[in-house]
Each structure stands twice: as structure tokens, then as C-alpha cells.
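What follows is a single structure, and I will ask about it in a moment.
One protein chain is absent from this view; the other protein chains keep their places.
To keep things simple, chains are lettered A, B and C as they appear, and every chain counts its residues starting from 1.
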Amino acid sequence: MREWKAEILLEVPFHDVDIMGVAWHGHYVKYFEAARGALLRALDYDYPQMRDSGYLWPVVECQLKYVRPARYGQALRVSARLVEYENRLKIAYEVFDVASGLRLTRGHTVQVAVDAVNEELQFVSPEALLERVAEGFPSSQTDQA
Amino acid sequence: MREWKAEILLEVPFHDVDIMGVAWHGHYVKYFEAARGALLRALDYDYPQMRDSGYLWPVVECQLKYVRPARYGQALRVSARLVEYENRLKIAYEVFDVASGLRLTRGHTVQVAVDAVNEELQFVSPEALLERVAEGFPSSQTDQA
Amino acid sequence: MREWKAEILLEVPFHDVDIMGVAWHGHYVKYFEAARGALLRALDYDYPQMRDSGYLWPVVECQLKYVRPARYGQALRVSARLVEYENRLKIAYEVFDVASGLRLTRGHTVQVAVDAVNEELQFVSPEALLERVAEGFPSSQTDQA
Partner (left out) sequence: MREWKAEILLEVPFHDVDIMGVAWHGHYVKYFEAARGALLRALDYDYPQMRDSGYLWPVVECQLKYVRPARYGQALRVSARLVEYENRLKIAYEVFDVASGLRLTRGHTVQVAVDAVNEELQFVSPEALLERVAEGFPSSQTDQA
């Protein structure tokens, strides 16, 4: 299957840096989300399309592991990669220092589909997601990013 | 008229402190909002009641003046005081250091009513607000906070 | 041993609520940190004391599991409980809805000691922490919160 992956670039903003001179650990949830948005837009299934498909996808799990800190103005590359999609949406993230290529942080999020009307949890991902993920399938050998 | 005023207490959280060891200036918009929420709840016209009254009240102006910095864990008292309400909602804020009583920051916000359905700007505040503000009127001499 | 645990109360602020009407998942890292600060102050080993002891304690892992959402103004109780301290500082968190007592979110953080001067990672927690944790030991039966 095609690997669904997206990357974004960002620079650590001044207001994200804490008293120790490094990006505060909680801000990486935002960095992950920015990369997830890029991945979901590549799938044509970002927030507006989710809502239009009749499902919301709340995050039910978020994990972050911090290896090296990032400082003000440091250029970061953040990748988001689709890991599971059949019963839930699991996305894995890596944050790299652009200059050295070193990995600074990694983690994942898990989202589940909830019916937007009756708020029922879906134990199988809705067709709206499955179709979009499958689209890349036949061309998987050549379509890899 | 009764003076509509509310106060909250907060401690500067670690994640609000920047590389210079002081609360980053943008976070005071949150401190103002926390005090505004207390004031609007005293008026029984916070976000849920605004929405139910058929109006949204976007902030159209925000001003902040910083006199002294605040540090991690510092106890702050934030007041919000209703300054105008007939054509727009203007609220003035002051942030004080609890220990010394010194004023650290002041500012104001201006909000205007917008019809939630047709998004039309209202040049006179809706009855829903006027009634609530007037309620305190007869008892103004004794009701002051 | 005495159980080291602290709790805080908070209300979900307006600026933490997302387009779906619930507290955005990343803000819980702040709620955890507020409870951790209370726990560390009970231990007399919060950020200023850490720095004075010659060590910094960066967060190297953060995990969050979301069971139920929280809405604007909802009163939350957040607990932080010391789980490990001998080689690293592991703290477990739970977020409860005050009204119903239901648990909304849980998670943990792991911090490690780093020498503030030479930035060397410590594989055994410094005495400054061990002493403080041990202080509660003899009186554990009666001192429980």
C-alpha cells in the first residue's frame, strides 16, 4: 500500500520558548497537529471533510517522547505518517532539526470516529476514510513520497 | 448605576513564562478573558447566554499596557469592569500583584453584537444585554462590590 | 511510604475550547502541569528549587488518554501523583469532572535530572529530590492526604 506521509517545516516561535530557553514540551502537540493537518489534507479528509462526511474524530490518545530540545528560531521538520486506519486513525510523528537532521521528538496520536449526530463511537472506520486511504493503493510502488 | 465589576485570582503558570523569566505579553489576553468571563457570568450573559439570545459578541478591539512584569507562580488579581454597554460592550481590566498591591498591567476590550443568523452588526446593544445591565440599577447605592 | 499527591481545581477557559465545542486535546498538557506544580510545591521541589539544587528536569515523555470531553466553563479536578522518583520522576495524572465525579482524562509525564552546568543526564535522582520524597516516610500512616 502507498505510504501516506506528509511533512511540514516550522521555526520555533519566541512565545513557545520557556524559561529554560527551550520549546515547552506541551507545544509539540501543536507541531504534531500541523503535520497531521498536512497529512489529512493530502488524504482530502481534514476537519471540514470529516464534518461533511458525518463524523468527528476526537483524539483519544497522544504520546510524546522528547530526546533533544529545540531553541528559539530553530528550523524543524515535522513528519506525520499514517500507521493505522481500519478501526481507528493512528498517526506517528517525528520532529527533526533541519540543520543536523537529528531527531528531536517522536510520538503518535490515536483518533476514533464518532457519529456527528448521535455521538456513537464507530468501531470500524467509516467508508469516507477507507476510500480515501485506498485510493493510493494500486499505484503504491511508484507513488511513494 | 450599579458598577458592574468582577475579579479573579490566578497564579502565573510555568508554560506562560518566556525566556526572559516573565509572563509573555500575549498571555495577558487570556488573563483579561478569565476576568471578563467572571463579569459576564455575574451579568448572566456569558457565551452560552449570548448565543441563546441570538447574538455573538466578537472582540473588535483589544489594548494592553504593561507596567511591571509578572514571574512564575506570582499571584495576580485581575479585575474586569463594565465601561460601556449601550452601543458596544467595553470592559476595562487591571492586573495587580497580590502581594504588593501594585498594578502590573491594564487594558480594555471592545465587543460588538452581531446577529447570529444574518451576521449583521448591531449598532445598538440588544435588549438581552441592556436588561441585564439595568437590573442592578435601583440598588446601585448598596450593591456596589 | 507516604503517597505524594496533589490536586487542583480549574474551569475550562473559553480560549481552550475548539471548533467542536470541547477543550482542545493539547491543552491538557497545561492542566497536567498545573497539578504537577502543586505536587512539586508540596515537595518543596518546584522549578525554582530544582534550579537552586543544580539540576533541571526536562520532560522526556508525556502520555495522555482521553475518555470524555470537557466543555467551556466545566469545573475540573486534576490530580498529580508521584509514581517513580529514584531514577526519574514519573507523575501520573487524572482529570475528573467535578459535578459527576467521572474521570475524563488520564496520563503521565516522565522527567529526568540533568546537571544544570555540564548538562549531563543523571541516571540516579539527585539527593535534593530523594531527601524531600523521604521526608514523608515515617509519618506515612497518618500523613496521607
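Keep this in mind: a residue touches a chain if its C-beta (ideal position, glycine included) is under 8 Å from a C-beta of that chain, and two chains touch if they have at least 3 such contacts.
Nothing here was measured: the structure is a model prediction, and the numbers come from that model.
Chemist: Kindly state which of the options B:Lys30, B:Arg77, B:Lys90 or B:Arg103 is in contact with the chain not pictured.
Modeler: Per the contact definition at the top, the residue touching the missing chain is B:Lys30.
Chemist: Pick from B:Ile8, B:Ala42 or B:Leu64: which residue touches the chain that isn't shown?
Modeler: B:Leu64
Chemist: Considering the whole complex, which of C:Trp4, C:Tyr28 or C:Tyr72 touches the chain not shown?
Modeler: Looking across C:Trp4, C:Tyr28 or C:Tyr72, the contact with the absent chain belongs to C:Tyr72.
Chemist: Using the document's contact rule, name the residues of chain B that touch the chain not shown here.
Modeler: Those residues of chain B that touch the unshown chain are 19-20, 22, 25-26, 29-30, 33, 47, 56, 58-67, 69.
Chemist: With the missing chain put back, which residues of chain C would touch it? List them for me.
Modeler: On the chain C side, contact with the omitted chain comes from 14-15, 17-19, 21, 24, 26, 72.
Chemist: For chain A, which positions touch the chain that isn't shown here?
Modeler: On the side of chain A, residues 13-15, 29-30, 33-34, 37, 46-48, 72-73 touch the unshown chain.
We take it that only the chains that are shown with their structure count from here on.
Chemist: Roughly how far is chain A from chain C, going centre to centre by Cα mean, in whole Å?
Modeler: It comes to 26 Å between the two C-alpha centres.
Chemist: When the centre of a chain is set as the mean of its C-alpha atoms, what distance in Å lies between chain A and chain B?
Modeler: For chain A versus chain B, the centre distance works out to 36 Å.
Chemist: How many angstrom lie between the CA centroids of chain B and chain C, rounded to a whole number?
Modeler: The mean C-alpha positions of chain B and chain C differ by 30 Å.
Chemist: Which residues of chain A are in contact with two or more other chains?
Modeler: 19, 26
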